[in-house]
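Report on the structure given below.
Missing here: one protein chain of the complex. Every other protein chain is in place.
Presenting subunit A:
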Amino acid sequence: MTGIAFALLLTAALTGYMMNRRAALALRDGGQRLHSVGMFHGLYAVLAVVVPSVVVILLWLMLQAPVINAMVMSGLPAGTLDGLDSGARQLAQAEIQSIAGGRIFGSPESWKLDAAERLNSLRGLSGWLMVAVVALVVAAGLWLTRRSVAPQFRARQAVERIVLGLMIFCSVIAVFVTVGIVLSLVFESIRFFQMVPITEFLFGTRWEPQIPIRADQIAADGAFGWLPVLLGTLVITFVAIVISVPVGLMSAIYLNEFASPRFRAVAKPMLEILAGIPTVVYGFFAILTVAPAIRAWGAALGIPVAPNTALAAGGVMAIMLIPFISSFADDALSAVPRSLRDGSMALGATRSETMLKVLFPAAVPGIVGGVLLAISRAIGETMIVVMAAGLIAKMTINPLDSVTTVTVQIVTLLIGDTEFDSPKTLAAFALGLMLFILTLLINIVALRVVRKYRELYD
């Protein structure tokens, strides 16, 4: 049905273009002076047809499923859903949907079959209704724009106004996304904080989200203090930064000051490859190669090493961050005015002295900004730690121990069942909110630092 609606829309747009353009040209050939050339009269028709009907189709598709589901569920014989909790209701709804899709398992009750039939007929009806509404919108658009063709009609201005409006809409989408992120995180977090006090979440030192789902299940009572999770994140981030910053800085210094142009032309893209490798690949590398290697070293040295060390996760994360820090530092060093470098060399300083005593101090704000962005990346990095770090939250700062991170907890809490009213899944949103705030703050500080430094020389 959606395909038919779009086909209708396209034909109408083409027809509108031809019709209006021809009408405008006919006026011109009749000896009248047109304000806008024929093409704009045509485009005006296209936009007047396409924009409203696309909006109608998208809104329809978005609202269709919830509305039809609500109608089917409310149309069930009275009393069928009495005494069922929300989980059982969702299950019944899912079963009705799968029956409607032709996947019948076992012998469902007759009311489910009836409901599935009703669902299918409603869906068909909705499809036809959508086509009809689109046809109506399209016809109205064609009729109105055809009437507007006149010598004095400012078709170009009208088209440009619509296009400008569309472009403003595109830019505002980005704002909507941010608002959507903040709203969804805050909304779900508030529900979480209604179940778990916010003070317990912020200052609690135990994180044991395994709560019993059924009454007879044996599990921990659940503790939602995020401090051990945060500490684990910081330990891994610290390991990653301690390894990647010196390596990244040194390679930037070499590339910027010592390397021949040919070496630089080869080495820089090679370093960028490290940044382009998907993180899931790094995660696999960590569990396949790095973690066993660290375990073997630990065994050889007689140090107790956990199977999922923070060192393995942080070390592999460091590899990912090296090109990031290196290119940031390289840019910062290159941005130092040439005169500083020339002045230092003219006074007889060696290249290393120029680098360490003149260029580097001048570039420090930019480099600090880069390191801050790298920290924010390390905190938000997910796949490496999901695969290589542990699951159990511990209050430890030993990098050879197994720790967990905010992102690991978000993913493990949400993989599998996602019931939207258990504190277990909602806790993931609270963690997500904290992660969002933390990375946002670091990013803002980093951008401030970078901007301040730019003003120094311009």
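Note that in this section contacts are C-beta pairs under 8 Å (C-beta built on N, C-alpha and C of every residue); 3 or more make two chains touch, one makes a residue touch a chain; residues count from 1.
Here, contacts and distances are computed from a predicted model.
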item: Omitted chain (choose from "Carbohydrate ABC transporter substrate-binding protein (CUT1 family)", "Sigma factor sigB regulation protein rsbQ", "Phosphate transport system permease protein PstA" or "Gas vesicle protein A") - UniProt protein name; value: "Phosphate transport system permease protein PstA"
item: Touch criterion as defined above, residue of A:Gly180, A:Pro197 or A:Pro307 at the omitted chain; value: A:Gly180
item: Which residue of A:Ala12, A:Leu119, A:Ala240 or A:Leu271 touches the chain not shown here; value: A:Leu271
item: Touch with the omitted chain, as defined above, among A:Leu27, A:Val305, A:Met355 or A:Val371; value: A:Met355
item: Chain not shown: contacting residue from A:Met62, A:Ala265 or A:Ala296; value: A:Met62
item: Contact set of subunit A toward the excluded chain (per top definition); value: 62, 65-66, 69, 156, 160, 163-164, 166-175, 177-178, 180-181, 184-185, 187-188, 246-251, 253-255, 258, 267, 270-271, 273-274, 276-281, 283-285, 287-289, 319, 322-323, 326, 350-353, 355-356, 373, 376-377, 379-383, 386-387, 407, 410-411, 414-415, 418, 420, 428-429, 432, 435-436, 439-440, 443-444, 447
